[in-house]
Structure formats: C-alpha cells, structure tokens
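Take a look at this one; I'll ask things after.
As you look at this complex, bear in mind that one protein chain is not there, while each of the others sits in place.
Each chain gets a letter, A and B, in the order it is written, and its residues are counted from 1.
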Amino acid sequence: MAWETVIGLEIHAQLKTRSKIFSAASTAFGAEPNTQASAVDLGLPGVLPVVNKDVVRMAVKFALAIGAQIAKRSVFARKNYFYPDLPKGYQISQMDFPIVGEGAITITLPDGTEKRVGLTRAHLEEDAGKSVHDVFEGATGIDLNRAGTPLLEIVTEPDMRSATEAVAYARYIHSLVQYIDICDGNMQEGSFRCDANVSVRPVGSETLGTRTEVKNVNSFRFLERAIDFEVERQIDILEDGGSIVQETRLYDADKDETRSMRSKEEANDYRYFPDPDLPPLVIDDAFVEAVAKTMPELPAIRRQRFIDEMGISPVDAQALCADKQTANYFEAVLEGQSYAPKLAANWVLGEVFGRMNKEDVALADLPIAAADLGLLIKRVDDGTLSGKLGKQVFDVLWSGDTDVDAIIDARGLKQISDSGAIEAMVDEVIAANPSQLAEYRAGKEKLLSFFVGAVMKASKGKANPAQLNKMLQEKLKG
Amino acid sequence: MALTPDKLSAIAHLARLGVEPEDLAPLAADLSSVLVLVEQLQAIDTEAVEPMAHPASASLWLRDDEVTETDQRDTLQAPAPETQDGYFLVPRVIE
Partner (left out) sequence: MHDKTLAQQAAMLQNSRISSAELVAHYLERIDRYNPALNAYLQVDAEGAQAAASQADQARAAGNTGPLTGIPIAHKDIFCTKGIATTCGSKILENFKAPYNATVVDKLSDAGMVMLGKANMDEFAMGSSNENSYFGPVANPWQQDRVPGGSSGGSAALVAAQLASAATGTDTGGSIRQPAAFCGITGIKPTYGRVSRYGMIAFASSLDQGGPMARTAEDCALLLQAMSGHDVRDSTSSTTAVPDFSAELEAELSGLRIGLPTEYFGEGLDADIASHVQAALQELEKAGATLKSISLPNQQHCIPAYYVLAPAEASSNLSRFDGVRFGYRCKNPQNLEDLYTRTRGEGFGKEVKRRILIGTYALSEGYYDAYYLKAQKVRQLVSNDFSEAFKDVDVIAGPTTPTTAFKRDEKHGDPTSMYLNDLFTVSANLSGLPGISAPCGFSGGLPIGLQLVAPAYQEARLLNIAHRYQQLTDWHVQTPSGFE
C-alpha cells in the first residue's frame, strides 16, 4: 500500500509590539512572574480589552507580504475553556471573520523545485500565561506575564506532502516575519511556534484521512522528526487495520516520539461567539496604504533585482538575500562604487562569509565596515592590488585597521603594472632559467606557471598577473 | 425541548459548575421551562436578517502601542487566595 502524507501547518508568531494586544502591559521576555500582568491581563472583575493599533498594522503587513486578502471588517471572538493560565476562562481570538483571508506562497525546496502552499487565513489572538508544575509542593504556579501577548496564527491549507516541505514552508515564514519586522522568530523563547496537522491516505485517494495535531516542537529539526514519527505511527496503525484517533499529540524530543495529550483537550466545545466587549475591527484603504509604505523590499523582489539589474547569479542572489542584514551589507559595499556588483558578491560570499564561519562571527559584529570593503574591492578592480594581495589587505582590515590606501602604501603592496618593470623582471627570470625555457619551447607548456611563479616571487607578489601572463607568453615564444 | 439530567451534567461540566446530584433533576426541570420560553424563537422568520452582536454600529477604537501599565504585582495580587514567590497557586496540574 502506497501512502501519501498530508500536512497543514499552524504557526503562531508572536508579534513584536511593545505592549500587549488588549492591555498596555509590556511584552518583554524574562521578567519576574506577574510583574507584566495588568488588571486586564489578570481578568479581574470589570476590566475590558482595548486593541493595540500596531498589532493590527503588523497583521496587515503580513497580508501585504504574502499577497493575501485583508478583511476590511473582522471580528474578535471568544474561545471558551477553563485552564489556570487562561485567566478570563476564554481566549480572545478570531473565528468566522479573521483579519487576513486567503493567500498563497511559493517556496523553493532544498532540491531546488518550487512548491505552492495555500494559506487559509491568519488571525489575531492573545497568548495564554505559563504554568510551572515542579517548583511548588503539590501545586502549580501560574505566571500571567505572557497572558495577552499578541499572536498572529497563520494557517495553511493541507498542501504539504512531506516533512521536508513542511519545514521548508516553516523556514520561509520564519524568515519572512523577521524580514518584515513583525516577529523576532526566537523559537527558544516561544516567539515562533509550529503545530502540524498530519494525516495519511492511500495514494490516489481524494478524501483526507483523520488528522492529528502535533504540538510542542520548538525547532525545525524537531518539526521534521515529529512529523516523520507521526506519519510512520499512523501508517503502522492503518496497516494493522486500526483507525486514527483525532487528537492532539505532544512531541517528546528526548524520546523522539509523539504522545497523546489527554488532560487539556477532551473534545472541547469552545462555544465561540463574537466578543461583545469589542466592536468589529474596520480597516480602510488609508490604513492599508500607510502600512504598505512601511514595508521593506521583500526577499523575492530584492533577489530578482540583484539578478536582473546587477548580473548576480541566481544562486548568489539567493544566498545574499537569505538574510536582510546580509543583503543590506552587500548593497552598502556597492554604495558609490562603479565596478561590477558580481565582484562584491564574490568577496562577500567568499572572503567575508568564509571568515565569519571560521571564526564564528555574526554579521552584526563584522569588523570590516561596508565602505572599507567597497574600497578594497575597487583597488583590486582598478589594478592597484592583485587579488592575492587584496586578501592580505582584507586580513589587515579584519584585525581592526580601516584605511585601505594607507595599508597598501605602508606595506608597499601596490601592484606592479608598469610594463617596463615587468619586462625587466621577465627578462631576468628567463635568462636565469635556460633549461626550462628550452623545455617550454619544446612543447612543455605547463611550465608557464613555473615562470609566473618565479616572477611573482621576484616581485614579492606585486606583479600584475594579467600583464605578466601576457608578456611571458610573448617572450617565451621567442 | 426537555433537558435531561445527563445533558445538564455535561453542560455543568463545560461550565465547571458543581451541581449536587440531588439538584440535577430539579435544575433540569427549571431549565427546561426556560427553554420552553425561548423555543418560540424558532418560529420566527429570520431568513434575510443579519445577527446583531453589537448594538452600537461604531467600529473598534485602537490604542497606540505604548507600555503604560507598570509592575503592580503586589496590589493586583492582594485579592488572591493563594500566591507564592509572585506566582498564583492552584492544585498541581498533571499534563
């Protein structure tokens, strides 16, 4: 029996506003328990929710980035259930009328192929607080600092067919929300949470199998493993003739398995209804336009611009645009320069990235200013420096020096491009190596590199390679 | 539409409302009579009618993103039955 995996993802992205969605308490991570929980967050009697404008802006920004529909009128609804980290006994969310409607994105899978993932909706809701179970004797402690933090829940159609696709999608959204500056993407702190709805069905079947929801994955690696485990588990059950129970399952990273989560979720009837404390959210064109003006150039568009206007290769463009800061750095390097952008790409992706990886330095901590690198590349391009000596200057810049020209002068690194000087050195070397000359003239053409090396040594690496090469070939021919 | 004690029990659980076993039947009877009262809604033609969830037709007022609520833990926890080290305490929950 051949099985097809069907996956839909629900991502909860914590929006990086300063204050919460319904209260003016801080959203900062790591505060002492309940020091960032206002009366509204605690659900005390008589308090009421008031919506944060920036939360709405961020949701609209997301919709613009995805190209999804923006609901001109959306409604907050109450999701009712009892749990101590949910102080009001209901979560304010959105049900029938979410702020973001349908959309679709195309992602590039690791193997290079493209995959379209449909978005069903994205809606706003508040986060719950936190429970600590093993600190107090016989009791659970409740911290409501997180209660009321704004979340954007992004829901896909069940369009993904493998854990790989699911992870690629999740990574894409993870990049995107950081790129447009609505979420800090910190999975360790819980700012970006992925839940997977997983089901299987016989290949060729049109109907969906019973799905389970897998929660508690806080890394992409775990997401992949959790899905893989769940798919196998379901297939095993079905092949044994059993049926899948629709339930929520938690991923256990230590045991690399999912297990059923019974306590919280016994087929809850959430009794959704429009929250009477919040009139409908109406968004007009002016609001959307104002948000659109704050949008950064999106990765896909920037990538295409690099390819079309700068002659960067698609692979290099992808690498440069994977991270907004990298792309910014790259463009800063090019600022005011007129040489081919490709050169800068090579330097950034080659030397800079190489050093960053080798010494575990983040781009934010890069010791070489973009302008300095830009000038260095110019000096190589205009012949002042040979490529090889350029790398030497790079090293000096890396260790803290900033004046490219001063470094070149101080160390006498200027490339020798004077044809007379080169000719003199070439003549000397040829004269000093008659047997190699003879062998070369007899047909051993790879000895060219011997002569090149010898002149380079004599010139302390400063001979202009192109000129040297040309002159040697002429002179060696005789 | 009569509400059976069993159904009432299920509803009470949804609402986390403790109902003594001896109260189930009388309460179910009480509620059934209320349901009879509201049953007449079924006969009304509401085919082309939009539901009215909010009486005022005004749209939502939005607040600027500013932190104006500072730490008031002591004041806000004063009414709490049980707290420790800044946490609210409930009986141990097994997840």
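Criterion: a residue touches a chain if its C-beta (ideal position, glycine included) is under 8 Å from a C-beta of that chain, and two chains touch if they have at least 3 such contacts.
Quick caveat, the model's predicted, so the values are computed rather than measured.
**Student:** Out of A:Asn80, A:Thr120 or A:Thr258, which residue would touch the omitted chain in the full complex?
**Tutor:** A:Asn80
**Student:** Quick one: say which of A:Glu239, A:Asp269 or A:Glu445 touches the chain that got left out.
**Tutor:** Considering all chains, including the one not shown, the answer is A:Asp269.
**Student:** Give me the chain A residues in contact with the hidden chain, please.
**Tutor:** Residues in contact with the chain left out: 39, 42-51, 78, 80, 82, 84, 87-90, 140, 142, 269, 271-273, 276-279.
**Student:** Can you name the residues of chain B that touch the chain not displayed here?
**Tutor:** 3, 8, 11-20, 27, 30-31, 33-42, 44, 46, 49-56, 58, 60-61, 63, 72, 75-82, 88, 90-93
Methods note: only the chains that are shown with their structure count from here on.
**Student:** If you look only at chain A, which of its residues touch chain B in the complex?
**Tutor:** 17-19, 23-26, 32-40, 42, 44, 50-56, 73, 75, 82, 84, 131-133, 135-136, 138-144, 261, 263-264, 269, 271, 273-274, 276, 278-282
**Student:** Any idea which chain B residues touch chain A in the complex?
**Tutor:** 14, 16, 53-54, 56, 58-69, 71-73, 76-77, 79, 82, 84-95
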